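Here's the structure, in structure tokens; my notes come after.
The other protein chains are all here in position, but one chain of the complex has been omitted.
So that you can tell them apart, the chains are marked A and B in the order they are listed, and the count of residues begins at 1 in each.
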Amino acid sequence: MKLSKIADFLGLKISNDIEIETLLTLKEATPNSLSFFHTAKYLDDLKSTKAGAVILQEEYVKYLPDDVIALITNEPYKMMAKATSLFAYEPSVIEDEPILQKGAKVAKSANFGQNVKIGKNSTVMSGCYLGDNVEIGEECIIYPNVTIYHNCKIGNNCIIHSGTVIGSDGFGFVSKDNSNEKFYQIGNVVIEDSVEIGSNCTIDRATLGKTIIKSNAKLDNLIQIGHNCEIGQYSIIVSQVGLSGSTKLGVGVIMGGQSATAGHLEIGDRAMVAARGGVTKSLEGNRVYGGFPAVDIKLWRKTQAAIMRLVKKK
Amino acid sequence: MKLSKIADFLGLKISNDIEIETLLTLKEATPNSLSFFHTAKYLDDLKSTKAGAVILQEEYVKYLPDDVIALITNEPYKMMAKATSLFAYEPSVIEDEPILQKGAKVAKSANFGQNVKIGKNSTVMSGCYLGDNVEIGEECIIYPNVTIYHNCKIGNNCIIHSGTVIGSDGFGFVSKDNSNEKFYQIGNVVIEDSVEIGSNCTIDRATLGKTIIKSNAKLDNLIQIGHNCEIGQYSIIVSQVGLSGSTKLGVGVIMGGQSATAGHLEIGDRAMVAARGGVTKSLEGNRVYGGFPAVDIKLWRKTQAAIMRLVKKK
Partner (left out) sequence: MKLSKIADFLGLKISNDIEIETLLTLKEATPNSLSFFHTAKYLDDLKSTKAGAVILQEEYVKYLPDDVIALITNEPYKMMAKATSLFAYEPSVIEDEPILQKGAKVAKSANFGQNVKIGKNSTVMSGCYLGDNVEIGEECIIYPNVTIYHNCKIGNNCIIHSGTVIGSDGFGFVSKDNSNEKFYQIGNVVIEDSVEIGSNCTIDRATLGKTIIKSNAKLDNLIQIGHNCEIGQYSIIVSQVGLSGSTKLGVGVIMGGQSATAGHLEIGDRAMVAARGGVTKSLEGNRVYGGFPAVDIKLWRKTQAAIMRLVKKK
């Protein structure tokens, strides 16, 4: 799509026209993508972005690398949300035959969009739906009634249990003047090799870019993974955990049952969050945390003991 | 159904016979409905009910408006539960063709009960099931593997993501003498315009009457909405929230991730409940709450600080 078409749609001016293939964050952006800058927190990303064009406020134009085209507005977030509507997925009811590699088996009642690829010796059981351009690697088992939305990619040796939904829209709205405008979710989900995901989980697609679950991560049931999360290799996520958007877990992180994170934070390698822990800020690796807000688990246990002493004195 | 048939089934006497079309609460009741009164909390509703007949204890008969027929029993709740069995939905395996308005598209593998209507330009994707008499408005997207039970209504411009279940039974049992008798759930779910619901949510049908999600409300994933809840316009409900039966949210309420409410309470317009907040009583609007039991968030933060001071003194 021509940048000029997007600019017209938004009512913004541009100094030069280029071809835009997709929308991406400043950090992930490529020369054929449009990005946006809406909070000073990402100023370093702005200064080094490889984007072809950026939607931003006038005062920040000076930080743009050379040759990056500026789309100036007072409301960059709202404008980017509007721009996403041009790239939104058009839901399709076409059911097509998948492309099967040797040894791949699909149940008769499984349904496929267009251009779906199933790798060697993989099995897709009854009632599954795999959307347009989904790719499944080799030696996978997709249990019955799993839904995988368009453009998502699954690696080799993965197991996905029934009822799990991969690639549904991240929760993104622009709330303004008592209205909730949709920020269309145009990214996808990438699941690497040897990942197992339990039943009735929800793994949201990225707003822009990708939500990624790295190799050997194991997820239990009823888990929520928000848009743009990154789950590190060998991580263990127990049932009913909820990770808000853009949470980044390191290698070998363990999230106990019903624990959760606020968004846009990082948990370091081999950190463990005890059951029910509520993580509100980034945490260092190689330590154990508990409580809400989550703190070092020894400290949390001390607080519990102190509370009990308050009562027992009486 | 004749009231006399119901009375016979319950072993209760009536002074007059009328036609009963449905069962409703005292407040919602119409002249052709049967209602019940089982707790003094609803005495005002009893005094002003428009019901044709009411099941109640003898001592409250004096509060009944003129012409309302009394069915007298010592166990009105249990008797009403028994009466619901006469109105219970008979599950059907009939799969029929839906009635499509112009531009409506349904996937070949989507399944429909009888008398299902799909509005203009709406899309119903693979593997969905829409039960008898379901109505979908215009310009909706129903993603794959959604289930909508009989008699539920969806407005215009709604998006419902995969795995979500709308209209399953509310959780209602009469526990007595070590048994759990089913209170059949004979209401429905009504979803107004421009509502988006994430994946793997559960929206229970009303016990009597309707569960309602008002226009422009946005729900994330894995959310539980109990029977007879009312979700106000422009409300935002984040992932893994649980609303117990008959919770009423005002306009623009925000419920943070994993927050929850006890049942039969109201949260005022534009109130915000922080993540993990547990609401145990009605809350005023235009304020922010947190903690469990939920209190003003500033107070909750003070309690957290005070707990930390207990520990750090040592």
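Criterion: a contact is a pair of C-beta atoms (placed from the backbone, for glycine too) under 8 Å apart; a residue touches a chain by one contact, two chains touch by 3 or more.
Owing to the predicted nature of the structure, the values given are computational and were not obtained by experimental measurement.
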{"item": "Touch criterion as defined above, residue of B:Asn16, B:Thr30, B:Ser48 or B:Thr303 at the omitted chain", "value": "B:Thr303"}
{"item": "Contact partner of the left-out chain, one of B:Asn111, B:Asn133 or B:Ser215", "value": "B:Asn111"}
{"item": "Which of A:Glu28, A:Asp220 or A:Glu266 contacts the chain that the document leaves out", "value": "A:Asp220"}
{"item": "Touch list for chain B against the chain that is not drawn", "value": "91-93, 95, 109, 111, 127, 129, 131, 145, 147, 149, 163-165, 168-169, 171, 173, 175, 178-180, 182, 200-202, 204, 222, 224, 226, 240, 242, 244, 258, 260, 262, 278, 292-293, 299, 302-303, 306-307, 310"}
{"item": "Positions on chain A contacted by the hidden chain, ascending", "value": "105-110, 123-127, 141, 143-145, 159, 161-163, 196, 198-200, 216, 218, 220-222, 234, 236, 238-240, 251-252, 257-258, 275-276, 304, 307-308, 310-311, 314"}
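In the analysis below, only the chains that are shown with their structure count from here on.
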{"item": "Distance between chain centroids, defined by C-alpha means - chain A, chain B (Å)", "value": "31"}
